[in-house]
Structure formats: structure tokens, C-alpha cells
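Right, I'll just put the structure down here and ask away after.
The excerpt is restricted to a subset of chains, each kept in its original location.
Every chain is named by a letter (A, B and C) in the order it is written, and numbering of its residues begins at 1.
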């Protein structure tokens, strides 16, 4: 059930609806919108009669929701959500570009990359400190030390930091440094971790699991939204299929489908999505053309020496070329991308 | 083995190489290029020593080919192949747009659609006369009668005709009308049909099978090329995955991968690739941005009354909008699209 | 619509129903059963009122069929279909074992294998004469010459011959030799070929396409049944998934699902299904335990020298062991397997 308030509903009207919901033993989720506020009702097992709410002051409509996700759906919010990351908005006209190395490996590697990211006009620096790896014997990231380096890179460049939380135990340390916390594909259905980040208010990038349906992605977002963190950015990063010549199959269909079903922003990660550096630019452009709100790109000053994902990482100069192409394409699509920083 | 001729090699040089190959009991396949001619050798079981050829006049190099496809690969031809369809080129700077109904249903339906296709600036009319359908009880196309209507639509509009050959028996009738013969996804591994169209010189659109790898698509093209028909255009139209919310998963990764591996043009069919009309424009733009040489789009004057694929068909006015967007995007990508026809 | 006749309905009753159906402009398909005859009605677009038939003499019930397949479904026939192959029954208590080389390569290879097949107690010899291959440069089978050898092997051993028809053009030659015509996985949706074998009365083994759903397999069978050939045996042989360590993923779930939905027999091909010889016995036993009506096994006297599929072929002595295990398992499942032939 979604209770839609009138445009001129007062704070008291909203409060009364919330109290009514709680009195009935359910949970109320307030979803502010540009035009009007929606209040999601969860916790009910059967149907609730709309009359419980439509008779209250300030209520416009009470509509039953048949989709399994309520807060993530377009019914809950007609307008696109824009997520505020310390002043940078994701989900609006401006495209968000997040770039950086797969793993933080050293100060030199990180700051060289960060400067290239900034100069090319991107505003977000990615870098993994805690790395979930298929093998227990692989490099697992610089951990806390990596977080320290990310904080310093932020201080020096002003870039916003995007880094992954791989479990509940290290989440507080990650949350302390990150402007956006990334939930990796392997953790998309780690519901305890989703609840953990749902209790924060930090923006979250939620990557689609490699065998998760779009509906399951929206349900995972719902876990976060239902705890009150409305700052969720979805990320398509490729699914597992039978095709062996690429690392994953980037499912760009997900972009228009998510845009239709949900108000949440969605970005595209072409680096994992194709898994080979010489296909990244083509797929980045394709992602933007499909309607994505941004890109996440792996770059490395010396890809062949990277401790992880070197094969799919761009060199800084190629990233700069990519940004120039995205900038030109953005205009055609009535979107924008910040100008390159003059040195 | 590929024998690469020098730039200044004479016709006699080429002839001598061919004779040498045939004398050895193998088959020679001449692949003309802008810079120089390559001659593919097939039919050998073991390795052939390059010295058999490098000692001949006009021969530059003789290189063993380890990939399973020889004639379709970049080794055989460095430049992109451009396919000449009665004066319209596919694979060059100009984007090719093929549009029309899934099935030819009536003269009215066809000519209304054809005019809309032409007015929007597209140069190729698609329409199925022989339709392979999952159910023996479904509409199987207007068959020969449909071919007659396609011929008339061509006479009236000047559009080139793209229509599917579903088997060897009806191939001659189809070939008689078609400017481009389409091999559908279900027939990508119908090797007898591939051999049949390999013996023609009509351009072929070869659609990727829904569970075929990119390598298998190139091997299917090889079947056609090996019979001497070099006019092959590949088509990505979506693969089958676990995702249930879209009809197929359009694998746009295939575009940069094919461009890297092969000299053949590749176009994208977003109508089947996403399977819902309100996602077609986004995925058409994404396909062009990924580097495709053209698009194949299903349109219908009254989608809800279509005998097949109505749900994924655009109305003519939406197709016109799509063309306008593609036109603007083409410029950014240093490509072009013919202007809209003024009425 | 299915018209179910009473147990005591006469031939005249059946004839009257057929005439009524044809008068209405539809097609009638008679499906004889142990208890009673069903008559499938196809060709109608909208619903037909049951009263058209229930008022006729000898008619028990007229039930609308909502599934896309009519003749292949359990509604059309409650009992399991048993297919008579020159006296050998497939689909009854006795398990059918079909064994032999992937391709017929020589008389020696074929007759050695055939004798081993017979001695181990199997009754059907498989061997491909026309081979659909991914590469135009691979061995394409001995063709007509292979058919001649199969006929001779049958004459010498008495084994029934199972061999593949790869296209409509060579179908008559294949049909002339085969006791069972195999339609390979790549041709499951080659509807022209399905119609071709539908016009024969020879038993057909219809292999599931590597990316075909179970419903699509039943629809392909429906193509054959709808032309009047009721002798269809389905075959699960593995589907394409993301798992790289096996050639295909043998989907044994298909066995109980097909048994629930359809009256047609289903056999299992573990050789393709796992694609490695040392897994074939385990998966053959699993197939039988899942309820399959038989097995199709690739064997070769010298697997390492096979021109195709050597890696998944059993040596004759291992096949004999496999048969012994299947025989013991058959008893536990209340089925049987013919005794080993004493030399």
C-alpha cells in the first residue's frame, strides 16, 4: 500500500498518516517527492482497505502495490530520484563518472590515477581497499591502510570517494571514509550487509549480482530503502551467460527497464561488463546512449602491473579520450558532463 | 593458411598462387582488399609450409591461421568490408537502417509502413513472407503472395528489400525478390541453408543464434564466405539468458568484439533484443554508440493488430523520432545517416 | 480443443467428428489411445463451443486446451506412448539403448562397434552419415557412402539403425536406411525439416536444442505430430549454460517434467550431456534413475582416433560395464533391459 499525499498536505497531515499506520501495527516509510510525499506501508500480510487513509486530511490516494518492491518502484515516486553526494548530484541532467583503480595498491598509484581522473573532468574516485576475491590466496586489498590513502587522495584532489564494503565488520571503517559505499555484485544478496548500509544515510552504489534478475536487484535496493536510506544508486555491471569471449555480458537492456520500473538512478560499469580494455570505450558510450546516469570505469597508470583487473583497465590518456567522447554524446542526449580541468 | 599478396602483385601472380593451391589438393579463396589481395587456403588437414608460397612471384607473406575462421577474420582482410546492396553501401561511414513489419500482412499494411520508412530516411524495407514460428498453428506468413507485395513496394518506393529465407526449397523464390536475404537466428546453424546462400552472390544478413557464441556466428559466416559469397552482414539480435523481464538480452559487447575479430559489418536489432517497444529507441541508440554499422527495426502502423511481434513494434511516428536521434548521434560518432525525405 | 471419444465409440462416430471439424474449416488429428481415441482440433483462431461436438454420438467430452501444444500433451493421451521400431518398443517397460560412433568412418570401425553394441545387449546402432559441423572445414560425414555401410551393418547384426537427417534434400536417402531418423539439436527449430519428417511415418528421435526450453521441445514435437507422424521420441542431451567444465549441462529435470506434461517417450544422451567419457556412466545411470525410457551413448573402438567427439566416446569394454550397471538398476526401477548376448 502506498499513501499519496496531496500537494498542499501539511507536516501534521503526514504525521497523522504515519501514526495511523503504526497504530495498525505496520511500518511507515516516508518518500519525499518534488510534487508530493508518498508514504509506503509495509508489514501487512493481507490487503488493507484504502478507506483507512483516504478519509484522513491531506491524503490524495491510497493505492495497493502488487509489485514485490514498493519503495523502489515508480508508483512510490514518479520523478527520478537525484542522490546528493556532498553537493554532486547523481540521477539528474549531469552524468556522473566514477573512475579509478580496481584496488588501491600504493600512494603513488592512487594519486597518479586520481589526478588523471580529476583532469579528465570526473568527480568521483573509485578504489578498493577491502577486495572480495575468488581465491583465498589472492591479494585481498590494502584494507585499513587503503582507506587512509583514499582519505588523503580526497584531501588532495577534492574528488568524492567510492569504495566497497565487503562485510558488516569492516563497514564502519569504510563508511568513515566513503562518500559512496559500493556493494559489490557478490554481495547483492548479502541481506545482513544490505540492512547494515540501510541503517546509514551514506549514498550506496548497489551492483547487480552476476546472475540476479532486474527484479531481484530492485528487491535488494528495497532492503536498503526499507531501513530508511533512500540514497541508492543501481549499477549494471554485466551478467553471466554462455558467451566465453567476454568476461560478462553487459545487459544494457537493464537501463531502460530500470528507468521504467524505478525512480532510482542507474549507472553502468563497462570495465567489468566486457572485461577487456579495448572494448570499454564502446560500451561506455553505449551505456550513456541507453540512458544511464553515469559510468564507473577502471583505470590504472600501468595496467599490466595491476594487482587485479589489469586487463580491463584503461590508461589515463585513453580515459581522457573516452571522457571527451562521452561529453560530446551527452549533449546530443540533452545531458551534460563537467568540463575537463585545465592544468 | 592465408597467402597475402604484395600491393603490386599482378593478376597472373594471383592466378599462379591459386593454381599452386589447387595442385596441392586444397581450395583457394580470393579475398580482395583495398590495399592488397589475400588468398585463403582451406581443405588442408595438417600444417602447410609457408615456403610453398613465399617463393612465388608477387607473394608478400604466408601466415598460418590458428583461429577456426579464416575468411571472416581480420587476418584475411585488415580493412572493414563494405557490402554493396544495389548502390547502397553497408559497413562504411553511412549507417544502414532497415525497418518494416515483422510479417507482411497486406498491401495496405506494407505500403503504409514502407512510405513511413522512406520518409524517415531509411533505405531498406524489411518484411517477412516466410515466417518460422514456434507453433505449427501460428500464422506462417503470406509466403509467395508476400514476396509479390514486397516486389511491388520496392517498385513504388525504391527501398531495398530485406526478407528471410527459411529453407532451401523456398530460397530461389526469396532470392528472386530480395536485395538482402536474411538468415534468421533459428537458422544460423542450418548449414545446408548457409551453403545455399553461399552459392548466391546476393548480400546476406546473418542473425546470431540465441545461444550461439560470437565465434560460432563467425563460423556460420565462414560457411557462406567459403562458398564464395563475400557479402555477409552480421546481426546481433539478443541472446537467451536467465533474465525474464526482457524477451532476450541484447549482447552489445558483440559489436566491439566482432569489430576486433572480423572485417564484416555488424548491425543491431533492438526490437528483438529487448522485445518491448518502449525500450527500442534506447537500445537502438546504444547499438549505434557501441559501433554498429546499422539497425534493424520493427515498425507497424497498428502494433496492437500485428499478426506477430506487435508488442515490440514501433509506430511510424516514433520511428521518425528514433531516426532523428540516431542522425544526431551519428554525427558525434563521425558517421552519417541520410536526411529525412521532405514530403 | 480436444474431442475425447467414449470407450465404445465406433469408427463411424470418429468419422462423423472428423467431418464436423473439417466442415467448420479446421483440421482434425486422430490420436489413438489404449482406452479411447482423442481427436485434436487445430486451425481455429478463437474459442470453439464444446456443444458442437458433445451433441454428437460417441463423444464423451470436448475440452479446450490452453497449452500451446495439443497433440503432444497429456490431455490428448493419458497413457504413455510406446513407439514401435520394427518390433522393438520404446517407451514401455523395456529400456532402449542406442549406441555407436558419432560418425560412420569406415566399415571396420562401424562393424567392430556394432558387434560390441549387440553383444552388450543393446538393440539400436547409431552412426552419423551426414554430420552438421560448426566449421565448414571439418569432416562432414561419409554421406551416402555412410548410409550404405549402416545398411550393411544392419544386415549383419540385426540392429536397428538410428541416423541423423540434416536437411530436407538428403532426407529421402536417410529415410530409406533409418529405422529411426534423428533430428539433431541444431535442427530442433528447423521447421521445414520437422514438417518433412512429419510427413513420414518412420519413428523420429527429436533432440532438444541446446537453448530450447522444454515447452519449445514439445512444440517442435507438435510440428511432427500435427503432420500425422505420431512416432516421436524426445531426447535430452544437455543445454548451454555458464558452466565451462562440461561440454553442456545435462538437464535431467527435463525427464520428470516431460513425463508430467507429455505422453511421448524421452531418452537421455549423457555423451553430449557431459562431454567427457569418464562422466558418461554416472550420467547414464542418473538418466535412467530420473525415469528416462532409454539412453543414447557414443562408443568408438579407438576414441583417440575418432574423427569427431572422441573425447566423449566410451570404449566397447566400458560400454559393456555400463550396460551391466544399467541392467541392475533397471530392476530396482521396475524396468528391464535385454540380456547380454552370449558369444
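Quick note on the criterion: contacts are C-beta pairs under 8 Å (C-beta built on N, C-alpha and C of every residue); 3 or more make two chains touch, one makes a residue touch a chain.
Bear in mind the structure is a predicted one, so any value in this text is a computation, not a measurement.
J.: Count all the copies in this homomeric complex, not only the 3 that are shown.
T.: Oligomeric count for the entire complex in this file: 4 copies.
The criterion applied here is as follows: only the chains that are shown with their structure count from here on.
J.: Quick one: chain A and chain C, Cα centre-to-centre, how many Å?
T.: 50
J.: Among the residues of chain B, which ones contact at least 2 other chains?
T.: Touching at least two other chains: 211.
J.: Note which residues of chain A are touching chain C in the complex, please.
T.: The contact residues of chain A facing chain C are 211, 240-242, 244.
J.: So in the complex, which bits of chain B are touching chain A?
T.: 211, 213-215, 239, 241-246, 249-257, 259-260, 273-274, 278-279, 282-283, 285-291, 325, 328-329, 331-333
J.: Over in the complex, which chain C residues touch chain B? Could you list them?
T.: Chain C residues touching chain B: 42-43, 68-69, 132-137, 166-169, 186-187, 189-193, 209-211, 216, 219, 222-223, 226, 240.
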